[in-house]
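Shown here: the complex without one of its protein chains, the others still in place.
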Amino acid sequence: MIWQFDLLLLTFVVICAIAAITVKDLLSAAMIMGAYSFFMCLLWAEMGSVDVAFTEATVGAGVSTIFFVAAAYRTSRRSKD
Amino acid sequence: MEFIVAKYNYWIVIVLLMIGLYAMIAKNNLIKKLIGMCIFQTAVILFYVSTAAKSGGATIPIIEHGHGHEAAAHAAHEAAHHAAHAVHAIDYVNPLPHVLMLTAIVVAVSTTGVALALIMSIYKRYGTVEEDEILEQIK
Amino acid sequence: MKILGLLVAVLTGCMLLYCAGDFPDWADPNSPASLHVSPHYIEKTMEETAVPNMVTAVLADYRGFDTMFETGVIFTAGVTVIILLRRFRRKDEADVQGDSDSRKGPPDDIIIQTICRFMAPFMQLFALYVLCFGHHSPGGGFQGGVIFGASFILLGVAYDLKTILRRIGARVSALLANTGLLVYSGIGALCILLGANFLDYSILSLILPATGDIMARSHGILGVEIGVFLGVSASMISIYLDLSSHGQLDEGL
Partner (left out) sequence: MSSAQFPILLVAVPLLSAFILNIAGWFNKKYCLPVVIVALVGSVYASFGTLFTVLEQGTIRYRLGAWLPPMGIEYVVDHLNGLVLCIVSSVGLITAIYSKRSVEQELPERIPQFYTLYILLVTGLLGITVTGDAFNLYVLLEIAALTAYALLAVGEDRAVLSSFHYVIMGTIGACFYLLGVGFLYIKTGSLNMIDLHGLLPGLFGSNVIVVGFAMIMIGVWVKMAFFPLHGWLPNAYTYAPSATSCLVAPLMTKVSVYVMIRIMFSVFSPEFTFEVLACRHIIVWLAVAAIIAGSLLALAQTDFKKMLTYVVVAEVGYMAGGVWLANTAAITGAILHILNDALMTLCLFMTVGIIVYKTRGHQFENLKGLYRTMPFTMTAFTVGVLSMMGVPPTCGFFSKWYLILGAIRAEHWVFMGALLFSSLVNAVLFFRIIEIGYFEPFTDHHAHGDDHQPEPIDEGPLSMVVPLWIVAAALVIVGMYTSGIVTKVIQFAVPEAIV
């Protein structure tokens, strides 16, 4: 429960969230979403909830990033906004 | 100032909720709307997990000296043995929100999977994933 | 549309800020949330279910009904992706080519393929470890199932979809998902047949050899976790199979 580490991770999470929304290329948006999920997983592990962190690491960072990449391949990579 | 520092986790949850909600409604690209939905759902999960945290040296919700199956086989003796060093609620993190959030994470992934399948069918039907181009084709 | 989104987001934000001041301080040990129900879980789990990992105990036993429906949610996602994308009739028009220029994808890189081929079995072994040690260490049915599914998806990404289809076809993954769910709800129904309430594992001690009521709960949790493991891993694979090949199950990413 080191609050400096906690605060640092929280700022990273917010930066990744804003970046994932504003970036134009969908593939990099998927990668930033993976980073966002990974920072969330670190945050929860640091808060003591190891099971949720484990699930978020495997499900959030792992599988849903692959789903986004598969969708970006099957549709178009560029997004207008 | 103390008022802010004591609850900084909840301010970040509110900021993430606003980002997610804005992206879901205002973004034009359907996959961007979906990314906003993921952020919105993870923000709710972060809210629940931060209700579970306990300061003051609370460890993860796994009892350390529960030494495996062979000790717990003879349950009667076990109860007496356990009375020696009973478990105190104060030095373990609250496990209930963790259970709820395991469910919420899996629900979030399932909704993402279904929404992506819908986006791919929309792309096959309309040839684009941009909201305005689709609405033109419908009119 | 942008102003509406901004307006709704700021409005909800203010509503939440208005009440956020009234939250108990973050992480204070005597906030109401950690004084009402959770002390029972922390103190009684070891006596009542002989499972050191409280989260797995609460997940599969105290609130096991939630987890059954949650596995139902991931199963529904699998069936939904099949019903939406799967191409049943061959005479459908050719697949719409995504316009991304990397359509052909990177050339098959020998390094990636060999590394993935080495890692896949160890990932599957680790997944089984996570499943079986869900009682003592963080992990359990969900995490193990996703890692097991991810090992096949890794092969699918490194090579192509054929490698997954050779190992787990579309029909096998659908049937596996069903058996996983049937294992879970079957254990619940078994408890009714033996005369207790739904999902009450202590009644299983009648049929499990040489186990008291408490150990029956621990074995019940393990059985349920295996059901979740099968259901989640098969659903993940079947979702990936359909998402990456748009239902044609020919060449993936």
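Should a chain be cited, it is by its letter among A, B and C, assigned in written order, with residues numbered from 1 in that chain.
Following the convention adopted for this analysis, contacts are C-beta pairs under 8 Å (C-beta built on N, C-alpha and C of every residue); 3 or more make two chains touch, one makes a residue touch a chain.
These numbers were taken from a predicted model, which means no experiment stands behind them.
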item: Chains still shown that are in contact with the chain withheld from the display; value: B, C
item: Touch criterion as defined above, residue of C:A33, C:I112, C:C132 or C:L208 at the omitted chain; value: C:A33
item: Option from C:M46, C:I147, C:A174 or C:I214 whose C-beta touches the chain left out; value: C:A174
item: Sites on chain C contacted by the missing partner chain, in the whole complex; value: 15-16, 18-19, 22-24, 31-38, 40-41, 61-66, 68-70, 72-73, 75-77, 79-80, 82-84, 88-89, 171, 174-175, 178-179, 181-182, 185-186, 188-189, 192, 196-202
item: Touch residues of chain B, complete complex, unshown partner; value: 17, 21, 24, 30, 33, 37, 40-41, 44, 47-48, 51, 96-97, 100, 103-104, 107, 110-111, 114-115, 118-119, 121-122, 125-126, 134, 138
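To be clear about the criterion, only the chains that are shown with their structure count from here on.
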item: Whole-Å gap between the CA centroids of chain A and chain C; value: 19
item: Multi-chain contact sites of chain C, meaning residues that touch two or more partners; value: 27, 53, 55, 98, 138, 142, 239, 243, 246
item: Shared-contact residues (touching 2 or more other chains) in chain B; value: 8-9, 15, 19, 22-23, 27-28, 50, 52-55, 58, 60-62, 97-98, 102, 106, 109, 113, 116, 120, 123
item: Chain B-facing residues of chain C, complex; value: 1-2, 4-6, 8-10, 12-13, 16-17, 20-21, 23, 25-29, 31, 33-34, 37-39, 41-43, 45-47, 50, 52-55, 58-59, 63, 66-67, 70-71, 73-74, 76-77, 80-81, 84-85, 96, 98, 136-138, 142, 212, 214-215, 218, 232, 239, 242-243, 246
item: Contact footprint of chain B on chain A as seen in their complex; value: 1, 6-7, 10, 13-14, 17-18, 20-21, 26, 29, 33, 36-37, 40, 43-44, 47-52, 55-56, 59-60, 63-64, 67-68, 70-72, 74-76, 79-81
item: Chain C - residues contacting chain A, complex; value: 27, 53, 55-56, 98-103, 105, 138-140, 142-143, 146-147, 149-150, 153, 157, 236, 239-240, 243-244, 246, 252-253
